[in-house]
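Here's a structure for you.
A single protein chain has been omitted from the complex, and every remaining protein chain is retained in its original position.
== chain A ==
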Amino acid sequence: MQNENLVQISFFNQLMLVHPRKKQNERSEASVQVSEYFVNAEGTGDKVNLSDLLGTVEKTSGASNKTKKQLRNLQSSKETLELPLNKQQTEKIQRGIAYEKTTAEVSCWKNIILQNQKAEQMVFPLNQESSGPKRVEQVVAGWKVQTPLEQEIFRLLHGSRQPVNDPVLTPVEEQSLKAMSLEEAKIRRAELQKARALQSYYEAKAKREKKIKSKKYHKVQNKAKRKDFLKQFDEMVKTNPEGALEELKKMELSRMEERMSLKHQNSGKWAKSKAIMAKYDDSARKAMQEQLQMNKDLTQKMVVPSDDEHESIEEGLETVPDFVNDPETVIDPVNPWMRGQLTHEEPEVSCVTAEEVQTAEEENEEEEIIGEFERKRKLRQADEEDLIPTEEERKKTQEEDEDEEEDVSEFNTLFRLMRSEKTREGSNQTRGGLNTAGEEDEEGLLSEGQIRVRSIEDLEVLDEVVEPRAIEEPSAPQTAAAEATSEPPHKKKREINLKEVLTKEAKAVRLPFLPTVVDEEERDEQISIIKEAFAGDDVISDFIKDKSRQEAAGRPAVVDLTLPGWGEWGGVGLKPPRWKRKRFRIKTAPPPPRQDQKLPDVIISEKRTASVASHQVSQLPFPFQNTAQFESSIRTPIGSTWNTQTVVKNMTKPKVVTKLGAIIEPMVKEDFIKSKTTAAGGKGAAIMLGENRRAKEGTKRTKILALTELPTA
């Protein structure tokens, strides 16, 4: 908006410049309506003279004497004012001043740019902040409350004495946080990852299982879970009594809930229908029974197995279990009211089939974890609901139960009818239980593997078994030793054979071994013999010929530019005259001496190897003045074959390092100024900086887009 206005104004000004003569003359005639925009004044175009002003100045009392005097002087002075400089010149001066200003402003960048150019390695972004998430107070530091809502929130926060601006962590803590090593972080990350993955697996599994419609499956599942839980609970009692107590509480709670509800009471619609069918249908009967059993199990009072009790129970087990004497249990193991103390019985054990055991075992691990999750969830729920029924409530529920007894009486009659069958089944079950127990025993024996020593006789038997091993073991080293001892003889035998051969001959040879360097006379003889032998092919002269040929080939040919018959008679057998030969035979400069000049028995090829040339540097790189300097600068190889690891890393480090994903902000003046001041310490600033524009202009920043480019004015 402002800009637009500015544009308009400037446009208007330009218009005025274009038509300076055309003045808008306002109407001066009297009218009824006087426009508020046009103040009509007399003598609008007239100039104001100094003398006009002076008159008033004299009159006004407020004006100082000094100014009055000056004005008077001005009036009296007759000198004309100097003409102002023409436009070009003023502009030139202004440009000069502007140039100086900008150079001063820009030259403060010079040093840092040079420094960066020279630097072996630059790491961008320049002022790197620590990676990782920032704490809230760091983020919030520059932020201030503005809106009333925020103010309200802040007031509340302050009221409750929550930390707002103060650092939550002490510097020491911060450091320790930072100091978490990479490995730790990695390990932690891996853990989290695993946990997450597991959780997702379990969730997926739970979903899948939840979708299964088979009731039997769920039943089995639940049973397995319960069994598992009991097992765990037993362990927990030993290892983690507090946890066990909690579990107990939970169980108590579930018992309460069970007792409160009519679930598993065979009082629902389904139960009634089943009760009708129970006469004819065996499965219906069974289902009902199971329901009742469930109810019974759930409503059983858990007795905390204290240590004393445990001992007493064990003692009891030694003699005769109490419940054996109890006739009721034998008659009706299902009826909850007929039961006494049944906390130690685990009737499910017998019921669980082999399959179930398997499945249970398979899912043990997963269920453990699921169980943990669920337990936690339950705990949370329990806490939230806060549904711990009081004593009164419990009493009420009991009363209600009693009330309900009448309703259930019908069911009870049915129940009694079924009793006989149940007893049969019960006996079967117990038998089955016994069987399984026996099996377990057998399994235990099987799984034991090693024979347990029970008596001295056993020990003796064992000895018989063990001893041969014991004998064998020492025998092995013996045999090995025997082998070792036997081997050398064997070896020796073999070597003796060789030795016989060798020594016999070696003795004979010993003399011819030594005289490797032969006497001069003999040598001469030898030489003469060789000479005779190689009389035909003169190796040396051949070689010399070859060499001279090579040398000749290497010598540049003389360029003969004589034109025979030019300016003279031509014909057969005529030689160009001497002056002509002298003048027109051009001798080229002799080549550099051959490498093998001083080696008579060596021919070294003078051919340039062009193949390497394509890989070589053909032009001297910039800062170097001669090849020796450059060659010495690259004389140290940078490969890891010739250097230690650190050196290789050091030598091949990149010139510029950038962080992936990080924004590289243009360099700000403050950055290097700060660094300079911190680095230089007490030293005064080496370069004069212009006025700190940033301080004046607030957020406006002077930026450098590229380090090598200086910003132009």
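Note that in this section a residue touches a chain if its C-beta (ideal position, glycine included) is under 8 Å from a C-beta of that chain, and two chains touch if they have at least 3 such contacts; residues count from 1.
Keep in mind that, in the parts below, contacts and distances are computed from a predicted model.
Per the UniProt record, the absent chain's protein name among "Beta-hexosaminidase", "Translation initiation factor eIF2B subunit alpha", "RT30 protein" or "WD repeat-containing protein 46" is "WD repeat-containing protein 46". Within the full complex, the residue among A:P84, A:P148 or A:G573 touching the omitted chain is A:G573. Summary of contacts with the chain left out: across A:N65, A:S214 or A:T644, the touching residue is A:T644.
Only one of A:A552, A:A589 or A:A613 touches the absent chain when the whole complex is considered: A:A613. Think of the hidden chain as still there; on chain A it touches residues 118, 120, 492, 495, 498-499, 501-503, 505-506, 509-510, 512-518, 523, 526, 530-531, 533-534, 537, 539-540, 542-543, 546, 557-562, 564-565, 570-573, 596, 599, 601-605, 607-618, 620, 622-625, 627-637, 639-644, 646-647, 650-651.
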